[in-house]
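With one protein chain removed, the remaining protein chains of the complex are shown where they sit.
Chain IDs A, B and C follow the sequence of writing; residue 1 opens each chain.
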């Protein structure tokens, strides 16, 4: 297997300790858990998505673990503005604040709260199961561009996280780029459902949810590959990554770094374990492989 | 587990022996293999998709088997009009001819060749990896409607098979319904890619392919559920079904019957095995459970 | 596909343990360590964490919407069970169990299945004491009520004064946060923290260490996965008894 050198990395404006970033919404509601993930070897962490008002999330079940993935419909629970205080212990750490809103103004407002504390913003325009937010914004290129521009006013790096639940993801990627995004994150979860045959109804409280984990890896690689051909800004690969080999594959598709979420279910120390396998003193620079599968 | 009674079923105009249909493109190029699958217990079979000209398909690799699914980019290889002769041994069998074309006229022409022989047509407006065909048609509701109308002129049942690679699958489902479709089949494969890290390029000859098998089951259930709420014609569920319980789950989402493809890799006698588990003398009628998860 | 979907079970028996607490038995056993929990899907309402009081039962205190729906269910109705999840207690030797209110549920099996258990049972008032009779047949049970209507008059932590803690190899505790914090203080003062284990409860959505809603300060451990059972030493400098986070992640006292 190809191994990478442990280099200090700038992931689209964020000084990260390595290429492995904790994905949004996973262990991301407390400063203490974010800090724990950093200590366990994540190069940077993305917070739970924070919105204009506190939300308590959908009724449960909110998560089911499948054989080869995870399905969730959390419903964007978040403490809203109180999270500014929560982050105060993490000021100089590589923390990317994920935010969402119902329109560009809300994105601008929420970002403003964190303008002092965040190293960067990640815009969640892609959650497939929260009415009025997320994917309902992220399927419209004009809105994506406007939200990106609105947050860009705070002069921080802005990553825009895309939904795969669109006919052509490159249209949305290009809109983010035009809006001034510093990076594209691909992908958020894939809209999905499972039904309990015993109870004769969808298992998630919200009925619909988002699929993540191994099952979506080939979809995520495809999206990153398509975006790499269509856009010129850096791409952060996300979706189903669970080992060092997957990281290499995502990089070859065009990702400069990766985000990892669901894999913590099988291995809470996934960042340390992937890091141990991925990096070696005689490793090569990631630059040598990013996008190399575009032949 | 719920078990069904072995009833003679009319699946959207097709007199089928049970609810389990062989999916298009799987063991579907020879009359002999179709007949074998029928003997092994399929209720009906869909042929390989047939188009206006013979095609030899994409360069290999065309298929890779993943841990939890299959990825393929066959490239719609097919013998075109010669397939009429091939089917002559199957005249009174429950055979659904899958067809594709680049426009409504081609769909009409190809269907015409089989108007005497097919029990029904399935329109492949959904293959995610053949330029100019399949999904490039199936993402446009107007074209889907026109293709359906064109084939409907032959006065045979018409099933329209949809791609999940769209922002809103119900828009396409409704277009098929307006065009006079007798059923909707959901889903075709999900656009995907894997990269060989050792060889530093996409593993499929066509680079992009379609994901099928277990990995896509939650996506297929979701699509069937959405279509059941939006459309009034029968739905045939397809995607990742590999056991009797999956069949029940698809039916609860709204499917009157199911198609099964990739699962033959793990078990070439999958139809017999699922049938043995699914049906019982004291089983209930499928009618009792189709769509029952819409609470 | 077999996977982690909720397992549908049918309720077989509903037993009222006290005015506010009901045990719901179902038709399937789940093998677990005492202290592990399951996510109970109260269909149409919510999914909530519950200790398995028996291999085939949960014991529910009615506090809000989901618990109210659950305690009014009838035999024949179905619920869904995910799990068991979490670590559970490590049990060896002579055991002191300290339970407050419905916190008795995760400790019940210890009282019933292990040979040498002293069980301290606390509640606000006599009618709220649960599992007293079943426990007295297998262990040495001592009682405390806040209002003095039965047993010791005062908090269950007060019962510890009369107990020689050196006798016990393990001290297992479950109850409301303030009760656990006060027990923790007593055990610290009497220098036996290292043999204590506390079963924590925090707002849970996933149960599998993913969503982060159950994480506790200051070390960010997941109550659902790293717990719910933690050593007293670990909890000493934790948020226990000070605050917890609600469903939105907002801190509450």
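Everything that follows uses one rule, which is that a contact is a pair of C-beta atoms (placed from the backbone, for glycine too) under 8 Å apart; a residue touches a chain by one contact, two chains touch by 3 or more.
This structure is a prediction, so every number in the text was calculated from the model and none was measured.
Chemist: In the complete assembly, which of B:25, B:41, B:138 or B:210 touches the absent chain?
Modeler: Residue touching the absent chain, from the options given: B:25.
Chemist: For the chain left off this view, which of B:15, B:57 or B:180 is in contact with it?
Modeler: B:57
Chemist: If the missing chain were put back, which residues of chain B would it touch?
Modeler: Residue positions of chain B that touch the missing chain: 25-37, 48, 54-57, 59-67, 70, 72, 74, 77-80, 82-83, 86, 194, 196, 198-199, 201, 203, 205, 261-262, 264-265, 268.
One rule holds for everything that comes next: only the chains that are shown with their structure count from here on.
Chemist: Please indicate the chain closest to the centre of the assembly, with centres calculated from CA atoms only.
Modeler: So the chain sitting closest to the middle is A.
Chemist: Using the average of all C-alpha atoms in each chain as its centre, how far is it in Å between chain A and chain C?
Modeler: Averaging C-alpha atoms per chain gives centres 35 Å apart.
Chemist: Using the average of all C-alpha atoms in each chain as its centre, how far is it in Å between chain A and chain B?
Modeler: Taking the mean C-alpha position of each chain, the two centres sit 33 Å apart.
Chemist: Cα centroid separation between chain B and chain C, in whole Å?
Modeler: 50
Chemist: Which chain B residues sit where two or more other chains touch them?
Modeler: 214, 217, 245, 295
Chemist: Multi-chain contacts in chain C: which residues touch at least two other chains?
Modeler: 1
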